[in-house]
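Here the complex is missing one protein chain, while the rest keep their positions.
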Amino acid sequence: MNIDIDDILADLDRDTTAVDQTLTSQGQNDTTVFGSDVPGSDKAGGAAVSPVRDFEALMTHWRNERLSPELLPYPHALMARMLRRVQEQLEHIECISMGYLETLGEEDNDAAGDSGSNSNVLNKLPLLCMEADLERLKFVLRSYVRCRLAKVDKYSLYLRQLAQDNERMVPLSGLLSRQELEYHERHSAILLKLLNNTILRHMPPELQAVDDNEGSVKMVEEPEWDRFVFVYVRGPSSPRDPDPALEVGPDGQCFYNVMIQGLREEVELTVGGIYVMRYNVVRELIMEGKVELI
Amino acid sequence: MYGDLGSKLVLEAKRAQQLSQSSGSDQLPLYQDDLVRNILREIAHLKKNAEILKSQQELENFDNKVAKCQYFVTLLCMERNKRCLLAYQKLRSDALDAAAWNRNGLDAMSSLNTAKDGSTNLSHHEQEYLKDYVQLITDMKSGDYTDIDLSGSLTPPSDVFIDVRVLKDAGEIQTEYGVFNLIKDSQFFVRQADVERLIQQGYLQKL
């Protein structure tokens, strides 16, 4: 596996809808500015961070995480911004509904008992929308974190193995959030305690391990790299950049060429097409944002 | 036959899994303490057999294919039993995890822990595990993830606000949008979360 991904990461600086750019900036300060998240305003570390673009990025992460057989890297900066935004919006809505921000004045007092009056509803319409909007964001964040926690549990032993592997390019703290790391450690501990007390302690010494890969069946479950997935071929992330991987056929159709290793078979992935492919065959293209899981 | 008990345990595990995955049920079947003990005993027995076979082989010092095969099969039996035991326990702990997320903390503890007569389907160690896991979830919900309500609904929000009709006089309710006088046959546009209980109790009807 080619683990030198600096060129891919450099490409991704321009497109925050793929892998989060924190991977290049680990150790550097998060340069997003408080309050700079108003639509239209910019810039932090080279990419615009509007709520809309962030939400689109979050949706992509949410979909990819759900459909991918592996645990994808945690988008640290994106999540930090989103969580902060949730908190700010919560306070903002509270302020509005208590009438501090906008003095609706006597009109509101008159209309308080009559919730059907037009102006009352109109004044409350933005509030309605903002509440619905916030619920949607909270849902995606919640669903995303729970999906990841489920995967942390599923590949708990595999992650532990990775952590102990000194050759790994991206440490576990890049892959997981601080809280996910804590969850991983604590859950592993209490589960191991349960298994030890109920079973493993009572076994012959050579069978007491929980991560023994030497027996007839491997105990550590790795992600199923060659599992089939549905993908959509989006094409180059920005039309201006020439994409060396993109080929053009005789009829003008653009496609990517991939190789199915196990079958020694070549497949042309036409831009705009929908395919069912083995995950490992398209993994790199997914990381580059040229192909999406659907 | 060696391995029969293991198979039986696996069937029990399957039953627990089906129960957990069917909607609305957070119950686990009774922990099969006897079965587990017997399997552990069987493993100890197999271990003794293996040791005898091994020392015999070393003594006789020639290539006895039958003895080698016997030894190998004995090891495989032990491994299989171990696998059955672990699968059983892991499946149950997965079910406990799901219940903990569904039920929000203390609720899970009490509903899983006691049947009507005060007994429980969980082993002592499982009860401890559940307690620890519930605590872990509570800790996860705080900190960075406080505002998103981590153990909340995993169904997408629809109809944050709804139209309701009042079916029976229900007095006044106070919401952040004002006070509503719930007189029979009147209609209001309200936040669903605020009136969920009243709908369940039959005072309001969702339109």
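First chain written, first letter: the chains are A and B, and each begins at residue 1.
The rule we apply is simple: contacts are C-beta pairs under 8 Å (C-beta built on N, C-alpha and C of every residue); 3 or more make two chains touch, one makes a residue touch a chain.
Heads up, the rule we're going with is that contacts and distances are computed from a predicted model.
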item	value
Protein name (UniProt record) of the chain left out of view, among "Bardet-Biedl syndrome 4 protein homolog isoform X1", "Phosphatidylinositol N-acetylglucosaminyltransferase subunit C", "DNA replication complex GINS protein PSF2" or "Ferredoxin-thioredoxin reductase catalytic chain, chloroplastic"	"DNA replication complex GINS protein PSF2"
Chains still shown that are in contact with the chain withheld from the display	A, B
Residue, one of A:A150, A:L172, A:V220 or A:C254, that touches the chain absent here	A:A150
Candidate in contact with the missing chain, chosen from A:H61, A:R85 or A:K290	A:R85
Those residues of chain A which, in the complete complex, touch the missing chain	39-40, 51-52, 55, 59, 63, 66-67, 69, 85-86, 89, 92, 96, 101-105, 107, 119, 121-130, 132-134, 136-137, 139, 143, 146-147, 149-150, 153-154, 226-230, 260, 262-263, 265, 267, 270, 272-278, 281, 294
Positions on chain B where the hidden chain makes contact	21, 94, 97-98, 101, 154-156, 158, 161, 189
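The rule is simple: only the chains that are shown with their structure count from here on.
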item	value
Distance between the centres, which are taken as Cα means, of chain B and chain A, whole angstrom	26
Complex contact set, residues of chain B against chain A	36, 40, 43-44, 47, 76, 78-79, 82-83, 85-86, 89-90, 93, 97, 101, 123, 125-126, 128-129, 132-133, 136, 139-140, 143-145, 147-150, 152-154, 156-157, 160-161, 176-181, 188-189, 191
Of chain A, residues touching chain B in the complex	83, 86-87, 90, 97-98, 112-113, 115-116, 121, 124, 128, 131-132, 135-136, 138-139, 141-143, 145-146, 149, 153, 177-179, 182-183, 186-187, 190-191, 193-195, 197-199, 202-204, 207, 210, 215-217
